[in-house]
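Sharing a structure here in C-alpha cells format.
The chains shown are only part of the set, and none of them has been moved.
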Amino acid sequence: PEKFKDPKKIRIALVREVGEGSFFERYLAGAQSMADELGVTLLEATARGDMAKMITAMENFTRQRVDAIIVDHGRPDPLMPKIQEALARGIKVVTFDLVVDDDRVPEIEQDDLLIGYMISKKLAIDFAGRANVIYVNVGGFAPLDKRDKMWQVVKWRFPGLKEVAKIGAVTGSTAADTQTRMEAAMKEHPEANAVLAMWDEFAKGAVRAIVQAKKNAQFRVYSVDITNEDIQMMTQPESPWVATVGTDPYSVGRLAVRAAVAKVVGERVPKYLLVEPQLVTRSFLLKNHIQSMDDLVRALPALGESPLVWPDWMKAAVKK
Amino acid sequence: MEQGLVARGLGKRFPGVVALKGVDFELLPGRVHALVGANGAGKSTLIKILSGYYPSYQGEVWVDGRPVRLVRPDLAFRHGIEVVHQEVDTALVPGLSVAENLFLERLAGGGTGVWVSPRRLLGEAGAALERLGFALDPAARVEDLSLHQKQLLVIARAMLRELRYLILDEPTAALSLTEAERLLELVNRLRGQGIGVLYVTHRLAEVERIADQVTVLREGTRVAYWERPFALAAIVEAMLGAPPGAIFPPRRPEPGETILSARGLFRPPRVQGVDLTLRRGEVVALTGLAGAGKTELLRLLFGADRPEAGEIRLLGRPVRLASPTAAVRLGIYLVPEERRRQGLILDKPVRENLSLPFLKRFARFLGWLDRDAERGFAKQQIQRVRLSPPDPERPVRLLSGGNQQKVVVGRWLGGLPRVLLFDEPTQGVDVGAKRELYRLARESAKGAAVLWATAEIDEALGVADRVLVMRDGRVVAAFPTEEADRQRVLAYATGAEA
Amino acid sequence: MKRGFPERLADFLLRYGVILAVVFLVVFFKYRTTAFWDLDNFLDILRASSILTIVALGVTFSVVVDGFDVSVGGVVGLVVMLVTALMVIWHVPWGFAVLTGLVAGALVGLLNSLLITRLRIPDLLATLGTLYLLQGTQLLITKGDAVYKGMTNPWSPDRAQATGAIPPDFLYFGQGYAWASAGFRGVPVPVLVMAVVAVLAWLFLDYTRFGRAMYAVGGNPEAARLAGIPVDRYRTAAYVISALLSALAGLVLAARLGSGTVGAGRDYLLDAVAATFVGFAVLAARRPNVWGTVLGAVFVGILLNGLTMMNLPFYVQDIVKGLVLIAALGLSYAIRGREGG
C-alpha cells in the first residue's frame, strides 16, 4: 500500500507505564523485533509507574506528530484526554490492557478478567472446592483489580474456599517484600495450604518463602503471568508453584506493533484484539522438558505468535 | 645561633583587608611576651599564622635558628608550638568526652596503637586534670560544658603536650577572677620551666603582672615594643594611636523612678531567690564569680528562661515574660554572654544583624521591607558604636571579636530601651572599645535602667552607680559604689563575708 | 585588590555554573532533536516541571529555616487521593474538595511543626514519621484502590459503584490553557500556577520582614531567639507553607491526572531535594532561594524531555541525569571550595 512505500518514515511510539522486569523487557523485545522486521521506526518512553510522566510522554509524542502511539497499561481517566488529542491530530492509537471507549482505538487485551477466573477456578478445582488460601494481591492497579474481581466471584461460587490471609505490597522490591510477609503469614496460619498470587512478582516471593521454610509439601501456589524466570522456578525439584495463567508478552508486543502499522497504512483493524491467556501447569512443563518461553511456545502454540492482524502485504514485507 | 621563636616581616591579607603587614616578633624560652592591640589589630591573625592555621602567609619564621614554614597545624606541633585560640569552640569536638578532646591528637595517630580503652583514657584524663588543678569531669560531653569550662579544657590540652612555646589568645576573656588567677599562676609556673609564652590580652593589668616584654599592634603593624618595666599609659596610647582619656565616663547618679523590679526570682540551680530594683538613669553592676548565676539571672529578666517562682514588675505593673519576644516588645534588651553563639548570625551582613529585632520598624504594607530605611539605620548605629571597618554589608563573621560585640550592642541601642541587660559585654574587647561601651551604657542610662553583669570587680566599680554581688544564686550584698571597694566586694563574692 | 583572569573566570563559573549547564543542554537538544526547539514544547516542559517545582519550593521553605521536610511527597499523594475520592465517592462539590485538600495539607504541616518545635524531634525524623503515616493514610482512604469514575465504593458494604465524577472546572487546573488564540495553543494552567507561586514565594522571602526573619531563624536560631524573633512560630509557618505548597501540587496533579492514582507523588522527594540544593549553587547564592530552586526543577524537566526525544531507554536517562547533576554542581562547588580554602 501507499503509506508503506517507505517504512522507515513510519514512526511508532510506545508509551509504557512500567519498563522493569522480565515481562516488560520481553514485551519490548517483541515490539522491537516486529518493528525491525517491518522496517518501521519504534520510539519508546517509560513512565516507571508514574501516571504524570506517562501523559507527559503522550503529549510529547503527540506534538512530534508520530504516526501511531501504542499505549501500554496505564489508567483510562488520565490517558483518555491525551488519546483524544492524539486522534484529533490524526495520530493512530492502539492500547494494550487499557480500556478506551472509542471505536477508532483498537484494544489489545490479555483478558485479565478471564485470567483471574481461570487461575481461581483452577485452584478451586484442584482443591475440590475447599482450601485455606493465602491471597496475595493489592488494589489500585487495573489488571490486578480485574483479576481480583473474578477471585471474588469464584469465592462466592465455592464457599469452601477460605481466604485466611491477604498479603502483598507493591514496593521497589516487591518479590523480596512479599517473601518477608509470606514468612509471617505462613507461621500465623499453619492451616493454610494454598497460595493465590495475582502477579508473578508476588508468586516469586511466596514460593521462595515456602521453599526456604521447607514447606513445599504443605503448599500449592497458583499465579498469573509466565516468563522464563517463572518457568525456571516452576520446574525446580518439588517446587510448590503448580500452575499459572498468562500470555507471551513477546507475541503481544509484536501484535501491538502490527496493529499500529496496519492502522497507519489505513487497514481496518478490529476494535478488540483478544490474546487468549493459556493455563500452564507444572506437570505440563516437566512432561515436555520446557526450559524457557521459547520451548513453551513450541509446545503450546496457542501461546505463540498471534494470528491476528496479518495482512498479506505485511507477510510479504516480513519475508524480505 | 639564637634561641626562640622568631618571626620577620609577617604579613597576611584577606579579600578586602590587610590584617597584618611586616611584623617582626620574637618569643624567647622562659619569657612571657604580651601581645596587645585594639580589636582588629591583627593579634589573632598573627597567632593563627604561628599555629600553622593558614596555608599561606608572608614573611619568615625561625624556631631556634632553623627556618620553618608553618603552613600546617601539625608542623607547628612538631616544633613544640601550642595555641589556645580565641574562639574555643573551633578547637573542641562536640559529641566526644572531655577526655577524648584532651587527647585528641592521639587519635591522629600520635604513635599510640590502634586500640583505645575508654576506661584508661578517662583515668589518664582525670589524673592530668587533677595535676593541673582544673575541676573538669573527664567523662562529660563537651557540648554540655559552659564557655569557661571549655576554655579550661583547651588550655589543659595545650599544657599536656610537651610544649616549648605556648600561645594564649585572650585566655582570660571568658574566665572569672579565681579562674583567671589560677591561669596566671599556671603561666608563671610554665615560665619557670623554661617555656616561652605568647600572651594576648585586653586586660592590661595582666600584662603588668606577668609579662616580661610587650609588643603593641595597631592596624596590622607593630607600633611599639617594651621590656619591663612598662608604662601602661604609654601602651594604651600606642594601641589607640591617641593619648588615653579617662576609661570610665563620669557618673551622673540621678536615679529616676523605678523601671524594673523583681521579687523572689527562683530558678534552681543557679538562681535561688533574687530581689532587685532598677531605676531610670542609673547603671547597676552585677558581679560575682563565674557560676554565681549572673547569666541565668539576666536570662530570667529577659524572658529567655522562665522563673519557677517570683514576679517581675515593669513600671510597677507585673509582667509575664513568656519569651524574649515579649521582653523586647516591652523594651527589655539583653546583650548575651557568648556573642558568636547567642548574639550574631555570622554569615549575614552587619546591616541585617543590626536591624534584626526591629524589622517591624522598616516594614511597610504586608511586611514589605523598606531597604533604604534599614540601611540608614545601620549606618547610624555603625557610627554610634564606631565600628571598624564601618561597612554595613560586611558579614559579621569577618569582624574581629571586639567589633562583633559592638554590633550586638549597637543593635539594641537602636531600639527604645527601658532596661538594658549586659552580660560580660567587655569580654575580649580592647580598651578603646571598652571605653566606648562604658560611654554607651552611661548614655543609654539617660532614658533607661542598665544592669551590667561582669566578673571583673574593677569594671563593676568603675562603670556602675550601684554594685550587686551575687553568690550561689543569691544577691548577697548591694551598696552604692562610693561605699564599695575591691576587697569587700571580693569578700562577698567568695563568701569570706556573708 | 585587583584580580587576574583565572580568578575572574572561576568567579564567573561559580556564579553561572548551573545556568551554563542548562543553556548548554538546551542548545544541545536544539540540534540533536527536531521537535525540541519549539514554544509549545517549552511550555510542555514547564508544565511537566510545574508540579515538581511547587513541591521543591515547599522543601525550600523548610530548608530556609534550616529544617528538612521529607514528607512532601506524602502530602502530594494524600491530597491526590483525598480530593478525587471526595468528588468521586462522596459527591463533594469540587470547590469544597479543594478546600479540604488544602486544609489537610495545612494540618500535616502543623503536625510536622508540632513534632519539631514541641516534641523537639529532629526535622528529618519527624517528617519521615509523617511520611510513613501519609503513605499509609492515602491508601486507607480507598482501602488501596485507585480513584476513578465508576470505581466500586470501597466503603459500601455491598461494593456498590461510586457514582460521582470529577468536574471539568476542576480538571481545568491541570489540563486547561490560558490566553489561547488562533496561532497560539495558550499557556498551560499548571505553568501559570507555578509562576504565581514562585513569584509570591520570592517576594515573601526576599522582600518582606517575615522572609528575612525566616532566613535569620535558619542562620542561627539561638541568636534569632535572643533578638526577640519568635523562632518556633516562624518554623511552624515554614512547615505549614511547605505542606500547603505540596497540597497545591497535589491538587494540580489530581487535576492533570483526572483521577486518583495510587502512589502518585511518591517520586517527587529526591528530585525536589536535588532542585532545592542545586538552587544553592545558582548565582552563588549559597543559601536556599526561590529562583535557584525553580531553575533546578526545570533543569530536570528539560533533561527528561530532551532525552526522551532522543529515544534513549529510560535507564540511560537516569544515568545522564546523575552525570549532568554532578557536572553542574561540580562546576559551582569545586570553585567555591577553592575560594573558601
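Order of writing sets the chain letters: A, B and C. Residues in each chain are counted from 1.
Definition applied: a contact is a pair of C-beta atoms (placed from the backbone, for glycine too) under 8 Å apart; a residue touches a chain by one contact, two chains touch by 3 or more.
Nothing here was measured: the structure is a model prediction, and the numbers come from that model.
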item: Labelled copy-number formula for the complete complex in this structure file; value: A x1, B x1, C x2
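We adopt the following convention: only the chains that are shown with their structure count from here on.
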item: Neighbouring chains shared between chain A and chain C, ordered by label; value: none
item: Chain located farthest away, centre of chain A as origin (C-alpha); value: B
item: Centroid distance [mean C-alpha coordinates] between chain C and chain A, Å; value: 34
item: Chain B and chain C: spacing of chain centres that average the CA atoms, whole Å; value: 45
item: Cα-centroid distance, chain A relative to chain B, in whole angstrom; value: 73
item: Residue numbers on chain C that touch chain A, as the complex places them; value: 34-35, 38, 40-41, 44, 47-48, 51, 139, 142-146, 148-149, 154, 166, 175, 253, 256-259, 261-264, 267, 304-305, 308-309, 311, 313-314
item: For the chain C and chain B complex, residues of the former touching the latter; value: 1, 207-210, 212-213, 215-216, 219-220, 222-230, 341
item: Residue ranges of chain B touching chain C (in the complex, touch as defined); value: 13, 15-16, 55, 302, 304, 323-325, 327-329, 334, 336, 341-348, 352, 356-357, 359-360, 362-363, 366-369, 411
